[in-house]
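Yeah, one chain of the complex is gone here, protein chain that is, but the others are all in their spots.
Note that the chains are named A, B and C in the order they appear, and that numbering of residues resets to 1 at the start of each chain.
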Amino acid sequence: MCRLAAYLGEPLFLEELIAKPRHSLMRQSLRAVEGHVQTNGDGFGIGWYGDRAEPGVYREVMPAWSDDNLLALSQTLSSHLFFAHVRAATAGGIARQNCHPFRHGRHLFMHNGQIGGYAQLRRTLEARLPDALYAERRGATDSELLFLLSLARIHAGATAADAVLAVLDDTLALMQQQGITQPLRFAAVLSDGEQLVAFRIASDEQPPTLYLRQTRMGTTVASEPLCDSAAEGDDAADGWSMLPQGAVLTVSAGQCQLRLHAPLRRTAPTPAALAPALATA
Amino acid sequence: MCRLAAYLGEPLFLEELIAKPRHSLMRQSLRAVEGHVQTNGDGFGIGWYGDRAEPGVYREVMPAWSDDNLLALSQTLSSHLFFAHVRAATAGGIARQNCHPFRHGRHLFMHNGQIGGYAQLRRTLEARLPDALYAERRGATDSELLFLLSLARIHAGATAADAVLAVLDDTLALMQQQGITQPLRFAAVLSDGEQLVAFRIASDEQPPTLYLRQTRMGTTVASEPLCDSAAEGDDAADGWSMLPQGAVLTVSAGQCQLRLHAPLRRTAPTPAALAPALATA
Amino acid sequence: MCRLAAYLGEPLFLEELIAKPRHSLMRQSLRAVEGHVQTNGDGFGIGWYGDRAEPGVYREVMPAWSDDNLLALSQTLSSHLFFAHVRAATAGGIARQNCHPFRHGRHLFMHNGQIGGYAQLRRTLEARLPDALYAERRGATDSELLFLLSLARIHAGATAADAVLAVLDDTLALMQQQGITQPLRFAAVLSDGEQLVAFRIASDEQPPTLYLRQTRMGTTVASEPLCDSAAEGDDAADGWSMLPQGAVLTVSAGQCQLRLHAPLRRTAPTPAALAPALATA
Partner (left out) sequence: MCRLAAYLGEPLFLEELIAKPRHSLMRQSLRAVEGHVQTNGDGFGIGWYGDRAEPGVYREVMPAWSDDNLLALSQTLSSHLFFAHVRAATAGGIARQNCHPFRHGRHLFMHNGQIGGYAQLRRTLEARLPDALYAERRGATDSELLFLLSLARIHAGATAADAVLAVLDDTLALMQQQGITQPLRFAAVLSDGEQLVAFRIASDEQPPTLYLRQTRMGTTVASEPLCDSAAEGDDAADGWSMLPQGAVLTVSAGQCQLRLHAPLRRTAPTPAALAPALATA
């Protein structure tokens, strides 16, 4: 399990999510309260969109709570759209290549969750990558793989939301084919620099937490309420609401659209049901 | 606060303290139970004596719990006398130079505790270092400084125990001169490759925890009972006893001597009382 | 020896100095041509001024040539005033705390050079720091120490140029008192976010190289010509000129002022000559 936060709105210094709130992401790296694990000290990363199409990324294997670079960057970078993530490693080892967010071209992706039986599935899922994206595989995480699989569908014309949902359906179908009973749990954020799409979905009705907060400034999604900086006053903890199960939240400038995805299929899909999903890629 | 463990006895693979016990030091880096902080993820280190007079040292800024090198080293190194330490930084920043154990020649030192008002005292304490040891200062911790001050007295002929106690008395005297009311709390282990000397001392009767365990194999001191590896059976948690306040434990091959140091002086020493301590250096 | 570059002018992406030129700073980290050493792989750092008074800083112990974070940051950060530095360690060990640029409040400082006999001088020079800055000492380099000594004079009212020159004179005087015959060589850049002041000075007429280039966009100083990005055309290598010995170059928006400092004093200053310099602090 990991902790994550993302923002889209009026330009904001990254420290407003990462460092200043009482329960900031740096704080959550040391002491999270809603995850299965308290400590998210296996690396971290930030990604932000600025003047160029491609976002900037800073990823490091150190714990976030003590990283002077992260603090300095968050105090001096402001962005209208940025990601932050602190990692508790479940698969893939400690390496920058396994830290979120992952970047490819103008896309950023970060993830909190797990694919049940990933070690068993990895080979088949990697084989589904098109050549160009197969060659982009740098680390060994399920998260990077889900991102690349989603990108394959995006490159083929799918929307970000549809691409990710198809990958999840596809992965769950494979899990069922292989008799894996562990769940697929998925909280994630994907962006192309214009839209931010957030997901909270699981195969067992226990998706990782994901909260939404909307202010005049903009929209924030986060694994846990950030309990806001003291400057915002007493009622700062207010305003956070949990996204419902199956949530697919699409945020763009001035808009925020919530759609609920049908529960991930618990029975093996028929070939017919699977075919359209595959056809998309 | 930090967590530490040290061993002297029949040669033992380091993993017996660091990795295998249910509450091993690697486990304590993630979830300590008796310290003020749970997480000791700001670096770690091991030191061990082998065929040469100078001990080996491996120190790293990553958390111990995920370090593959530490695991591999602890599984392949065996030693009759070794140290291990996981750090929760209070002063000095994240750097290998600030990780314990500190090595100088054939001496190793590691520490868990704090000097109240250290920022205020640092200058005066550093000025007391002889030139040769001043030039050896690599980091910015109180721990390295206490080690170098103790070495100055050892080089001048003091025993390890007397040297450290004199430095503590001296430091507390300085704290009182400067009106610092925060306590001096000190749990530490020092070795020259033959003897291992452990300390549990404070100015406020609240020294950090330090436990002792003696078996046919040898003697272990540790911040927290290691709750022994499953292989050792149900009563494995037994055998650990807390060292008393003021404890100065000297362990060498076949011997283990406990001496109690009078409480650290709470009132400013008279010049006459201070003079002998300084004269030692 | 190290390699450094700094820019003041129209906002520029950092990659224009750090990554894109044929002989960029990332390239110089692997293969410098004008220094005593070719490889500057002992860490690096960048600092940049943006919307806030305090600059951002990113420092890392890895070689610059392979750091993905540095590349990503340099491609997405643009600034009107920024520093970059690649390190070849001579003193102080490998640690972020020993990487340039050093930041204190709104000041940035970076350095290429050496103080002859530094190990011998360190104690006396550190003792000259006022208490507040003594407590800020994080690493063990001569460079950080020169920066803090200069800041002491700036805080006391000196201009940046005068502060640094006084520290150099002072240091050389001390070297002479102690009979140190090795030279003091100094190329450095200091900024407060408005002005950039560059120095090229030595006690033996062999200061490290420091080049100047002025274009319509702005002013760059660098240890070696950056041989400009291909986009700039065939005559890109042109336009670089070596700063003369003793150069103190002050650059601000729209202005560039060169002043030559008298050679560092080779004979021990009389107390009278030294007094005014000390009085400044």
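Definition applied: a residue touches a chain if its C-beta (ideal position, glycine included) is under 8 Å from a C-beta of that chain, and two chains touch if they have at least 3 such contacts.
No experiment lies behind these values; they were computed from the predicted model shown.
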item: Omitted-chain contact residue, chosen from A:R31, A:H80 or A:R138; value: A:R138
item: Sole contact to the chain not displayed, among C:C2, C:I18, C:V61 or C:L151; value: C:V61
item: Hidden partner chain, touching residue among C:G41, C:P55, C:G116 or C:G246; value: C:G41
item: Residues in chain C touching the chain absent from view; value: 30-31, 38-39, 41-42, 61-63, 65-68, 89, 93-94
item: Footprint left on chain B by the chain that the document does not show; value: 48, 50-52, 54-60, 68-69, 72-73, 75-78, 96, 103
item: Contact footprint on chain A, counting only the chain that is left out; value: 93-97, 119, 122-123, 126-127, 131, 134-135, 137-140
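Just so we're on the same page, only the chains that are shown with their structure count from here on.
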item: Relative orientation of copies chain B and chain C, as a Cα rotation angle in degrees, nearest 5; value: 180
item: Chain pair whose interface holds the most contacting C-beta pairs; value: A-C
item: CA centroid of chain A to CA centroid of chain C, Å; value: 40
item: Junction residues of chain C, two or more chains touched; value: 96
